[in-house]
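Please see the structure below; I have some questions.
All protein chains of the complex are present and in place, except for one that has been dropped.
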Amino acid sequence: MEGKLKIAVIGGGSSYTPELIEGILNRKDELPVSELWLVDVEEGKEKLRIITELAQRMAARSGVEIKIAATLDRREAIRNADYVITQFRVGFLKAREKDELIPLNYNVIGQETTGPGGFAKAMRTIPVILEICREIEELAPDAWLINFTNPSGIITEAVKKHSKVRVLGLCNIPVGMLKDIAKLLSVSSGRVTAEFVGLNHMNYIREVYLDGISIMDALLEQYGEESLREKIEAISDIVWDLDFMKSLRMIPSPYHRYFYRTDTMLEEEKESLESGGSRAMKVQEIERELFRLYADVNLAEKPKLLEERGGAYYSEAAISLISAVYNNKNENHVVNVRNEGTISNLPFDAVIEANCIVGRSGAKPLNLGMADVRIAGLLNAVKAYEQLTIEAAVSGDYHKALMALSANPLIHEFSDAKAILDEFLTAHRPYLDYVRKRE
Amino acid sequence: MEGKLKIAVIGGGSSYTPELIEGILNRKDELPVSELWLVDVEEGKEKLRIITELAQRMAARSGVEIKIAATLDRREAIRNADYVITQFRVGFLKAREKDELIPLNYNVIGQETTGPGGFAKAMRTIPVILEICREIEELAPDAWLINFTNPSGIITEAVKKHSKVRVLGLCNIPVGMLKDIAKLLSVSSGRVTAEFVGLNHMNYIREVYLDGISIMDALLEQYGEESLREKIEAISDIVWDLDFMKSLRMIPSPYHRYFYRTDTMLEEEKESLESGGSRAMKVQEIERELFRLYADVNLAEKPKLLEERGGAYYSEAAISLISAVYNNKNENHVVNVRNEGTISNLPFDAVIEANCIVGRSGAKPLNLGMADVRIAGLLNAVKAYEQLTIEAAVSGDYHKALMALSANPLIHEFSDAKAILDEFLTAHRPYLDYVRKRE
Amino acid sequence: MEGKLKIAVIGGGSSYTPELIEGILNRKDELPVSELWLVDVEEGKEKLRIITELAQRMAARSGVEIKIAATLDRREAIRNADYVITQFRVGFLKAREKDELIPLNYNVIGQETTGPGGFAKAMRTIPVILEICREIEELAPDAWLINFTNPSGIITEAVKKHSKVRVLGLCNIPVGMLKDIAKLLSVSSGRVTAEFVGLNHMNYIREVYLDGISIMDALLEQYGEESLREKIEAISDIVWDLDFMKSLRMIPSPYHRYFYRTDTMLEEEKESLESGGSRAMKVQEIERELFRLYADVNLAEKPKLLEERGGAYYSEAAISLISAVYNNKNENHVVNVRNEGTISNLPFDAVIEANCIVGRSGAKPLNLGMADVRIAGLLNAVKAYEQLTIEAAVSGDYHKALMALSANPLIHEFSDAKAILDEFLTAHRPYLDYVRKRE
Partner (left out) sequence: MEGKLKIAVIGGGSSYTPELIEGILNRKDELPVSELWLVDVEEGKEKLRIITELAQRMAARSGVEIKIAATLDRREAIRNADYVITQFRVGFLKAREKDELIPLNYNVIGQETTGPGGFAKAMRTIPVILEICREIEELAPDAWLINFTNPSGIITEAVKKHSKVRVLGLCNIPVGMLKDIAKLLSVSSGRVTAEFVGLNHMNYIREVYLDGISIMDALLEQYGEESLREKIEAISDIVWDLDFMKSLRMIPSPYHRYFYRTDTMLEEEKESLESGGSRAMKVQEIERELFRLYADVNLAEKPKLLEERGGAYYSEAAISLISAVYNNKNENHVVNVRNEGTISNLPFDAVIEANCIVGRSGAKPLNLGMADVRIAGLLNAVKAYEQLTIEAAVSGDYHKALMALSANPLIHEFSDAKAILDEFLTAHRPYLDYVRKRE
């Protein structure tokens, strides 16, 4: 198998794919990919064609010999694959639009990953990912599943609990956080490392190192200075309150804003909706423009515009992770893996997001001890919501779904959970038809 | 010591005291109290006098020989006491009024036990209760501290962590829930027992038994029937949504309404405020009327009106607990005790509220295994908030206090936590002067 | 069902049965047993007949109306039973003889419960008890299984892990220890209670109470006094070294002598063998004499000689446990139950022996926190051996059996474990034929 890797990309027609192609082409010396299969569903056929042709032009220009195939037959793509990358979205961006808008009607943040929107997405995705796992178990039992589909933590835990597939759940946020800190310090990004503790999109940096030496206290001390805050604003889109940082004494992920600043974010979402649409709507616009560009037969590289789509460092995270596995690099990556006591006060069978040493035998988390009491409450609350969501998706039980949604900390009123769930079930037909009341 | 018990009541001038007196007099055959010391602070002197005289009249009428003494000297009251009951309120009901109103200005529920109001109360109370503990350690090291002061779970945990005093944290809610279920079933209350899992004011009944046989499934099945719902409405003031009950499959405590129905309760609090004042204001009115009655030299029994004050079964819970200890009854009581693995997925050193076997050597909890994932998230979130509050009170560190308050699940916006904290610190001078920013 | 209880006794032909009968007859007012089915295997037919006729004479003399039936058809006995008592011995006492003698050949203590002898017994018993459980699941799904068959902790854990049967594992040792302490103190046994922590035949009393007040320190202090030691010698057959007691600061069970005094006990076993046979041989002699007595048609009561058989308080423990369940007494009994965090530093899924509150819904252990480091090592070592034994019996895998036996702390040399296992497999044909090497 050495020297002839087959990669299958489920959701290959995604606008992200060119970044992935670029990543593969850039690493051609260490990652001998001979076949790249892009697979999508009937509804995404046209996009898949455009992407595949662009990918082929990119490969041709870079002079790399690689078979790039498009197919609607998922089994064909998975058969004998070495790596299966999942980046699909059940129901496409149109579904995301509903995920975000329905909760807003109840003054609840939609949020397509950690919020009720992410709940709906998980409920649509889990049955499909488990179907894919059945196929991997049958057709490529030694393959690694690199999951990018959000909510990545929930999806990875569902796979871990309900299949035998070797899975690594990935997210681009930790890489982005490290790069932002490096920018802030004006140092090369390789010199900055950090200890992450938490869950996907719910991760905290509890220690940050420059050349291996902790700089957390120094960073917190400077956080109040105007000059630093201006710099942060320029780099990322969120500056936390100084007293908040002094209380927390950790660096929260950007997604924490929905939990620590719920009212503000709700207002922003509502304003954003009034002034031209939700994030999903904007993204759809960008997508349309992207595919217009992709279709241009003269284009043979990833266009600049893709960066506005979000998901920066996605290619880097995915391909460097695959390379770490393939080349047995034993490198430090932040990956979603089974907890098994890594964080002692989160459930043993939970999937967490942690610094792992990644090599040919997979990702092994560095032990983290206890999550500090400052964050243990929220982490446990979110993880309980996630586990309830998986139970709901696997059982198809309406009341389990209701329990899950109402356990999400962004929902403060049970009747909202019920109304939102009922609207989701109607709006996301037929994907959620399997959810039923049991007698 | 047998046959000559001394009980000290800190906050003896409370309007609840007559119920306590009644309880002691009713149990005179099994509980040989020879001295009852009522102690209060200078500001509560007049009330203390009224209560003490009423208590003496009650004792006289019932023909029980007991010395009932009033004092402002806490040390004198504690010296050689066998039981110390704490039911004081630092800052009196006037403070509670602020506890409830300040958060409301930020659209946050006040709630004087589980909410931000309870946080302020805990911050005022912990330094005082630890002072009392120092005195008990010195003057009555074998005494049992029966704590009723709210938030009882937090206060009890503070005592457990920061003193050597033997403490039992008590609450009247579990007794009340059991009595309500018995009423609902039209059976005598002794036939109904239940398995409680959770925290003070955050407790769930996960199994309920009639004569030792589980009736939870039957109860849930009937929950949807109109007739049962009418009965529930008549007995308690809260009827949960049928789908909520089918999702949760446990009986929540009345205080859970603030968490599962936050928006509704916020609206109620606001309306209540507009239409005649907060709960604290109403209670103050009742109190004034109560003390008018108490002062009547012809009154020698607990007046009916006291029942409207809240805190039903208070006397029963406290005195029957003391009797269980004194008489080594090994009875089942729901008490706040150190977790030590009773609920495996809550912190080992947390105080929880659980069914305990109570005898001369104290309260030993019946093991509960894991808290179900349906409730584990909220319980951990609330417990983390509680532990952060204790850390804040013991250290006096402003940023710890800020972290604690913002970790309370009823607060959804960090800036609200900061504003509310800052208002508390100002409004509750001098009680909270010890909270300072550390450099 | 009330008022008409059916009890099935598997191994009804045991010499212990008269004690059980006596217990049932003595409790006739609180335990309305209408049918008692004694079941045994073909090989025990004659003994079963003798016991049944004696039991009928005992019932007749006491004037209690109860159907006492003998059968070789286990299914008939189990059908609709309310309680199933298991007290059988696969292979009879002849097998016990081998259990004890084979290890002795290798200078290893046999010990039929905690030692290699108990391993062989468990390997013979687990397949049978699980067969019985299948029948209970089918024919009497609501029945309680009261297990007395040794090694009781292992058997109960096997049932808990591999069936749905409601089981309570029982042992007469804790009752005996409490009675001995009461004798030592010259007080009535009801006044002495204790906190047991550990496993079946591996239990320590870490607190002992007289009328609810701890007397452990006082006991330890007097332990060195000659007068007390003489008294202990008269009551029980073991006096521990004073320094041992000062080191341990707990009261060990009599079976601990095999672990803390291995060499001494080995010598004793060897001497005993030379001077007239192993314990099993002696017991067989007593048994022969007992059955000679039982067969006497003039005997209508439990003969005095039975007390020499061992197993004192057996009847009391079993029948009072059944009565606690039936009458929902919520009494404190020491029972083998699933750990579930009761002892935090033993496996969550282990069966432990602990103080439980026993009522109609079963036995709920009082939480114990951590087992002290003084005993945590040995307890974990023995529990690991027990769990390996269950795995071996359920899988029938030779190497798992070998791992289990060599993990028993009484075996100090792997080659001994292998030789003993191989001899067991040959000697206990056909009972252990199911143990095979897997390729």
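For reference, chains read A, B and C in written order, and residue numbers begin at 1 within each chain.
In this text, a contact is a pair of C-beta atoms (placed from the backbone, for glycine too) under 8 Å apart; a residue touches a chain by one contact, two chains touch by 3 or more.
What you are looking at is a predicted structure, and each value in this text was computed from that prediction instead of being measured.
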item	value
Contacts of the hidden chain among displayed chains	A, C
Selected residue (touches chain absent from view) among C:306, C:343, C:384 or C:425	C:384
Residue of C:127, C:277, C:396 or C:409 touching the missing chain in the full complex	C:409
Selected residue (touches chain absent from view) among A:76, A:138, A:211 or A:230	A:211
Candidate in contact with the missing chain, chosen from C:191, C:292, C:399 or C:436	C:399
Footprint left on chain C by the chain that the document does not show	107, 241, 243-244, 246-248, 260-264, 345, 347, 373-374, 376-378, 380-385, 387-388, 391, 399-400, 402-403, 406-407, 409, 412-416, 418
Sites on chain A contacted by the missing partner chain, in the whole complex	207, 209, 211-214, 328, 330, 332, 340-344, 348, 357, 359-361, 364-370
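Everything below uses one rule, namely that only the chains that are shown with their structure count from here on.
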item	value
Separation of mean Cα positions, chain C and chain B [Å, integer]	45
Cα-centroid distance, chain A relative to chain C, in whole angstrom	55
Multi-chain contact residues (two or more partners), chain A	none
